[in-house]
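All protein chains but one are shown in place.
For subunit A:
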Amino acid sequence: MIDPAEFLEAIEAYEEDRLQPDERRQFEQQRQTDPALRAAHTDYQRFRHSIEAVNIKQRLNAIHDRLDTAGVLVQPAEANGQSQQATLPTTRPRWQGGGKRWAWLAAAGLAGLVLGYLWYSQKELGANTRSLYTTFYRPETAMRGHDDCAITHAAVLAQYRQGHYQAALDLLPRVPAADACSFYYQGLCLLALDEPKKATVALQAAKQQRNGTLRQRAEWYLALAYLQANDAPHAQHELKQILDQSGHPFGPVAGQVLGQLSN
C-alpha cells in the first residue's frame, strides 16, 4: 500500500517506468481502488505537462519564427487561395492569361515591398519603441462615463490609484464576474508591473465589449502594452485603429505616437 505522503515519488516512478513489475502491478491495483491516488495521479500528469509545456511553448515559438523567416508558413490572407494557385497549369502559353500572371506578379511584388517595409520598419523601430512607451505611458487616472467599474471594482480601483498594482491584481479574482472591467484593470495592473505580454491578452479581452469608453481606453492601453513589449507592428495596428475612429479620445495622442514610430 503506497502511503499518501509517498504518492508523488511513486507516481513519478510509475510514469517514468522506474518501478519493478510487481511494484507496477501494485500501483495500478491501488490506483483502481484508491480515489486519492487516482486524483493525485491525474493532478501530477497535468502539473508535469504544464512544466514541460513552458519549454515546449518556447520551442514552438522558435520553430514558428524559423518557418516564418523561411517563408514556409502561409499568411492568413493566402490560406484559402492556395489550392487554386497550386492547380494552375504551368505550360499555359505566355499570351494566355497573361493579365492574371502580371497581376499576380504585381501583387507578389507589392507584397514583397510591404513585407520589406514591415521588416525594415520593425528593425528601425525596435530601438525606440520602448522609449515611446516610457514617454507616453501614464497610469489611468479617472474613467468618466463608466460608473459600473467604479461600483463593482471600488477596492481594486483604490489600490490601483495608490500605485499598489500587485495588490490590485490580487483583488481581481474576488470580483464576482470575469467581466470587461476585470480584464481592463487586470491589463492596466500588468502593464504597470511590466508584464506587457500578459497585459495584451487581458486588454484584448477588455477591448471586445461594446461600451465605448472602456473599449476606447482598452485600445489605447493595448497599443501601449505592445510598445512596452517592443512589438511595433502590433502597436501600429492598434494606433491606426484608434485613428480610424472619429472622435476617439486618444486619437490625437495616438497620432503623435504613430508619427514618431513612422519617423
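Here, a contact is a pair of C-beta atoms (placed from the backbone, for glycine too) under 8 Å apart; a residue touches a chain by one contact, two chains touch by 3 or more; residues count from 1.
Just so it is clear, contacts and distances are computed from a predicted model.
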Protein that the absent chain corresponds to, by UniProt name, given "Cytochrome c oxidase subunit 1", "Peptide/nickel transport system ATP-binding protein", "Ferredoxin" or "Sigma-70 family RNA polymerase sigma factor": "Sigma-70 family RNA polymerase sigma factor"
Contact with the hidden chain (one of A:180, A:227 or A:242): A:180
Which residue of A:53, A:107 or A:158 touches the chain not shown here: A:53
Hidden partner chain, touching residue among A:25, A:38 or A:64: A:64
Absent-chain interface as seen on subunit A, which is shown: 8-9, 12, 45-57, 59-61, 63-64, 66-67, 72-77, 79-80, 82, 177-180, 183, 198, 204-205, 208-211, 233-234, 237
